[in-house]
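A single protein chain has been omitted; all remaining protein chains appear in their positions.
Letters are used for the chains, namely A and B, taken in the order the chains are written, and counting of residues starts over at 1 for each.
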Amino acid sequence: MAEKKLMKGNEAIAEAAIRGGCRFYAGYPITPQNEIPEYMSWRLNEVGGHFVQAESEVAAINMVYGAAGAGGRAMTSSSSPGISLKQEGISYICGAELPCVIVNMVRSGPGLGGIQPCQGDYFQAVKGGGHGDYRMLVVAPNSVQECVDIMYDAWDKAEKYRLPVMILGDGMLGQIMEAVELPPMKDPATFPKKPWATTGEGTGENRRIINSLYIVPDELEAMNHKLQKVYDEMAKNEAKAEEYLLDDAEIVLTAYGTVGRIVKSSVDMLREKGIKAGLIRPITVYPFPKDAFKKVGEMKSVKEIVTVELSMGQYIEDVKLYTECKKPVKFYGRSGGNIMAPEDVVDFVLKEVK
Amino acid sequence: MERLIVAGFGGQGVLSLGQMIAYASMFENKNVTWLPSYGPEMRGGTANCSVVVDEAPIASPIIATPDTLIAMNKPSLDKFIASVKKGGLVLVNSSLISDKVNRDDVKTIYVNANEIAHKIGNDKASNLVVLGAYIKHSGLFTKDEMLKTIEKVFAAKAKFIESNKAAFLAGYEL
Partner (left out) sequence: MSIVFEKSKFLTDAPLHYCPGCSHGIVHRLVAEALEAVGAEGHVVGVAPVGCAVFAYNYFNCDMQEAAHGRAPAVATGIKYVNPDNIVFAYQGDGDLASIGLAEILHAAARGVNITVIFINNAIYGMTGGQMAPTTLLGQKSTTCPYGRDAILNGNPIKVSEMLATLDGPSYVERVSVADVPNIKKAKKAIEKAFRNQVEGKGFSFVEVLCACPTNWHMSPLQAVEYVKNDMTKIFPLGVYKEV
């Protein structure tokens, strides 16, 4: 067994990024993700990479655009207001088919909001955020180890599909410390070649152009179709969910990210009270694990579904959509940076669910 | 399972006290989550961390009813005392808290941590004094396991190892 290390979520994300091949980071300070740039500032230096504290989130995402376009494994990280600023760049990155990694340690909103954990950026992350027809691979880890595992392979997936991978966390995930096992450093020699990258040798017909401008509608439509094919392929391969005590469940609790683990305790507490509760937790929130949710919608034993979120009710829309409204879905949420305890969810179920 | 809340002023070492438990858990192959409060309250106001230790993988890191509360100052005691589980353990830094705990369904230990830390010449180590008392009364880890943890955690700052061990032992042997 590899040696375990006690790490904060933010630090573990940074270390796993390095081990996964990241050699360029640009970012701008914002709570609660500052441990990521702080860690990167010395760690990238150690491995011969580059860290830039950008003048803004806007500049940071565009530095990532340049670095990714030049063939580097590049990332940025921020928290909600900063991610809003990055949306323009994210749209360009998707339009130019550039692989990169973006971490959002979500804080409460709207506006300047607060700095405590929240899940209010769900729509922004999975339904667009920036302009135009694009999708990203959006993954919502629930533990420090899952952060490590996802970051470690994030560029492999980003490069496979040539799109950004977004880690959708929250302040809690960034700040929590757990013991993790760190995988070995990936060897850049094993990374796939990127014939499209502007590495400087291009000339004449072999020039590489990183661009998202298509003035002719037919050309852009063809590009849109090409992108969609990639998104369909990604949806087929990458959708992932965790199921817990679902087999005989009558009440299914569902939540993603850190809330998913809080709710897991609620399931245990309900089971102790003789209530047949179960959990389904999407690990990827885009692509949404449609099949797993369709199955829940069709399960005979299931009487009711409860979505638990740190928001006013965003994730519930996808739960209804993908269970095809075959079961009643109730909503329990906290917001503003408040976090529910497992007991709160239990109380809600006892009171509100038949 | 042990669910612990450590709370006090920013600067009293409440987060690092929690981290010592987290490290000990890792070294002893237990699962652990350490979740700090964060934000402006960390300077001057109250800071706290929630630590969950278990043999099994930990689901919720959020603690509604702690098994143990370590209160390093008065506002922290006031904030959390009602939430402690019946039969739970409360450690009170009596150097800064003159009140007595008005619950008789919890076990309360008073530790004049600041005086003890001062007496052994390590004013900054009041948190380790309380850690010593906590370990003694909870039995979560053995004395040797914690001493070993202190050695490992401070390995890079060797000059602090002995004084921190002394603070821990002063609390443990109260």
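Criterion: contacts are C-beta pairs under 8 Å (C-beta built on N, C-alpha and C of every residue); 3 or more make two chains touch, one makes a residue touch a chain.
Since the model is a prediction, treat every value here as computed from it, not as a measurement.
Colleague: Could you tell me which of the visible chains the hidden chain touches?
Modeller: So, taking every chain into account, the missing one touches A.
Colleague: Using the definition of touch stated at the top, determine which of A:70, A:235 or A:275 touches the missing chain.
Modeller: In the complete complex, the chain left out is touched by residue A:70.
Colleague: Among A:207, A:225, A:300 or A:354, choose the residue that contacts the chain missing from this document, as touch is defined above.
Modeller: Per the contact definition at the top, the residue touching the missing chain is A:207.
Colleague: Since one chain isn't shown, list which residues of chain A touch it in the complete complex.
Modeller: Residues 23-24, 26, 50, 52, 54-56, 58-60, 62-72, 74, 88-89, 92, 96, 198-204, 207-213 of chain A touch the chain absent from view.
Throughout what follows, only the chains that are shown with their structure count from here on.
Colleague: Distance between chain A and chain B based on Cα centroids, please, to the nearest Å.
Modeller: Centre-to-centre distance between chain A and chain B: 34 Å.
Colleague: Under the touch definition given earlier, write down the residues of chain A that touch chain B in their complex.
Modeller: It comes out as residues 4, 6, 31-32, 115-116, 171-172, 175-179, 258, 261-262, 264-266, 268, 339-344.
Colleague: Any idea which chain B residues touch chain A in the complex?
Modeller: Residue positions touching the partner: 19, 22-23, 25-26, 31-36, 38-39, 58-65.
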